[in-house]
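Omission of a single protein chain aside, the complex is shown with its protein chains in their original locations.
Order of writing sets the chain letters: A and B. Residues in each chain are counted from 1.
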Amino acid sequence: MSILEVQNVNKSFGGLKALQNVNLKVEEGTIHAIIGPNGAGKSTLLNCLVGKLTPDTGSVTFDGVSLLGKKPYEINQTGVSRVFQTPEIFGDLTVYENVLIPCFGKRDGSFEMNALMSVNSQKDIRAKAEQMLEDVNMADKREMRASSLSRGDKRRLEMAMCLAQDPKLLLLDEPTAGMARADTNNTIALLAEIQERRHITMAVIEHDMHVVFSLAQRISVLAQGTVIVEDLPENIKGHPKVKEAYLGGAH
Amino acid sequence: MFGLNKKDSILMIAVAALALLAPFILNIFPNDSALAFFNAGYPDLMQRFVIFGIFAIGFNLLFGLTGYLSFGHAAFLGVGSYAAVWMFKLLNYNVVPAIVLSIVVAAAFSLVIGYISLRRSGIYFSILTLAFAQMMFVTAYSDLLGRWLGITLTNGETGLQVYNDDPQILLGNGPNVPHLFGLEMRAKEVWDIGPWEFTLPVGYYLCAVLMLASFYLAIRIFRSPFGLMLRAIKSNQTRLNYTGLNSKPYTLAVFVISGMYAGLAGGLLACMDPLAGAERMQWTASGEVVIMTILGGAGTLIGPILGSGAIKYLENVFSKLNEGLLHDWFGFMPDGLEGALVWVVSKFTGEGWHLTLGGLFMLVIIFLPGGLVEGGNKIRSWIQNRTGRGSPPADTASTPAE
Partner (left out) sequence: MDAIILQLLNGLDKGSAYALIALGLTLIFGTLGVVNFAHGALFMIGAFCAVTLQRILSFSYVVEDPTQKDFLGRPLKVQTPYIESWFGPDFGSAIIDWSVPLAILFSIPIMIAIGFIMERGLIKHFYKRPHADQILVTFGLAIVLQEIVRTYYGANPIQTPAPQAFVGSFDFGSLLGFDPNVVIYPYWRMVYFGFSALIIGAVFAFLRFTTFGMVVRAGMADRETVGLLGLNIDKRFTLMFGLAAAVAGLAGVMYAPINAPNYHMGMDFLVLSFVVVVVGGMGSLPGAVLAGFMLGILESFASMNEVKDYFDGIDQIIIYLVAIVVLLTRPRGLMGRKGVMED
């Protein structure tokens, strides 16, 4: 059963048609990769999913409910978390505090917010946050200010924050960009493990084909705002249309 | 201790000690010495130290934690004062109902104003709060609401005060000045010890105790998940939104809390001197609390207290300095130089205090955006480097973390 369904979505910026009749189905429990040359409209598609942008036409359904017209925080409350292309983290806070925020937040959007209780006294929540940092191998950077992290570390932190929410669908916009090779491999392992252990559905935008083919169970190729192919990984390799999109494209 | 960690407990105890011993510390210079000019242990001044401390602590909860810069906080202080005086007029001079009502009324006003102003952020928010406060100032200054309702509500330019023919239904034989269950606010104990003279005013101690309570509450808020959330709002609202959290209710909550602090400060001002005037609500007054908070160090615990103390102290010293005194001080110099120096300095003292304040404020914003606390940290780490102990700068009071 597909948990996310995008149907005939169009989005244009002035004269630029960023998305044209885009269709996408993500099956529950799978990892679905979205690839395509720069400027193909991948991030725009994600923006339409999380409520940052509203599609001009078309529908977006998640878990049987339409996401159109919902505010970003309402969409997140239905179980969709997103890792951004340029990391969105709490730069002024420490790494640990960054992870604490989603741990204090609950699925319905309420926040453990008794103003007089101390953060320190919340043993369960602190333990969960620490576990999250362990998972992404960042326990040693706990007390650093998040804005001083490297780009790859920021993204790993953002991933930990999203995972702390126990999302049903995790959207990742180039999760390994700016990471060293070793960290990239760790990230692949982490995502694979999460998917296996927690069955979180994921949609991953990625330029690194090593990552794509290690993880994806299905791949959509986007070029100039349209989905040109959607198929199993083995059929994407060497597909003539894909070759054309990349070689003839903007790259 | 009391739910505070060790560092915070030490800070709390230090502030409490300072506040309770202030009548002694501030009158440290013997009365007959030349330096007695720098003493500040008068009831009136000490009361202003702590009252504006409360005001700034509350303002800092909003601005320091969430980054929302309100330019209209004096309005809440003003309504607090009016509410307190009204309690005196209607019931009696007991300060308890006055203080309670001033907090409640300020909360109501800040709820409405916050609800509307918080629809926008950044600059818009600042301008909106400024406009609201100015509107309230005009309304109070000409008693527009009262005129509309056909009653005297703020008594316009004259200011609101208690008259003999006011109802004061609970007055009975009670004192005719503000009091706490009979303990008069203006009562004081004067201790003469050798050349020293120390004044221990009742009113000051009431304000100081309430300031300590406010400070304690502020620490708890800083350290709570709510405080963490507020700092997250300042840092990145986008991420918060994509974490399923709507920041609006939390910002509104802290806006109201900080409005209540302002109301308490306003109520206390009226308890010390049962008058309320519109000038307390003017934008200059709102600007002053902004200046205090930033000068001390916005977003730090101790900053607002340092800032309000420093500003009120300097205001006192600078306003008292007149040309005669300056001539005395610079008298040892050659005449021409003395004249020139007095002329220059006199532009910054007395009436010129506001010029000094504006200039000082600009310097702080330009060179020391973290205020006195940042300055202190810089000096400390410099000393540590000089003494060769390469330990990283400890930031006790400055970091809200942990």
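As a working rule, a contact is a pair of C-beta atoms (placed from the backbone, for glycine too) under 8 Å apart; a residue touches a chain by one contact, two chains touch by 3 or more.
For clarity, every value in this text was computed on a predicted model and none was experimentally measured.
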Chains on display which the left-out chain touches in the complete complex:
B
Omitted-chain contact residue, chosen from B:Val254, B:Ile294 or B:Val342
B:Ile294
Tell me which residue among B:Leu69, B:Val85, B:Leu321 or B:Leu372 touches the hidden chain in the full complex.
B:Leu69
Which residue, B:Lys7, B:Lys188, B:Lys248 or B:His354, contacts the hidden chain when the whole complex is considered?
B:His354
The listed residue (B:Phe55, B:Phe88, B:Phe109 or B:Phe132) that touches the chain absent from the view is B:Phe132
Among listed residues B:Ala34, B:Ile116, B:Val190 or B:Ile383, the absent chain is touched only by B:Ile116
Could I get the residues of chain B that touch the absent chain, sorted low to high?
63, 67, 69, 71, 116, 119-124, 126-128, 130-132, 134-135, 138-139, 142, 144, 147-148, 283, 287, 290-291, 294, 347, 351-352, 354-355, 357-359, 361-362, 365-366, 369
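Here, only the chains that are shown with their structure count from here on.
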Just curious, how far off is chain B from chain A if you go by their C-alpha centres, in Å?
46
Residues of chain A defined as touching chain B within the complex
50, 71-73, 76-77, 81-82, 84, 88-94, 97, 100-102, 104-105, 107, 109, 111-122, 161, 165
Which positions of chain B touch chain A when the two form their complex?
3, 5, 217, 220-221, 223-229, 231-232, 234-236, 238-246, 250, 253, 401-402
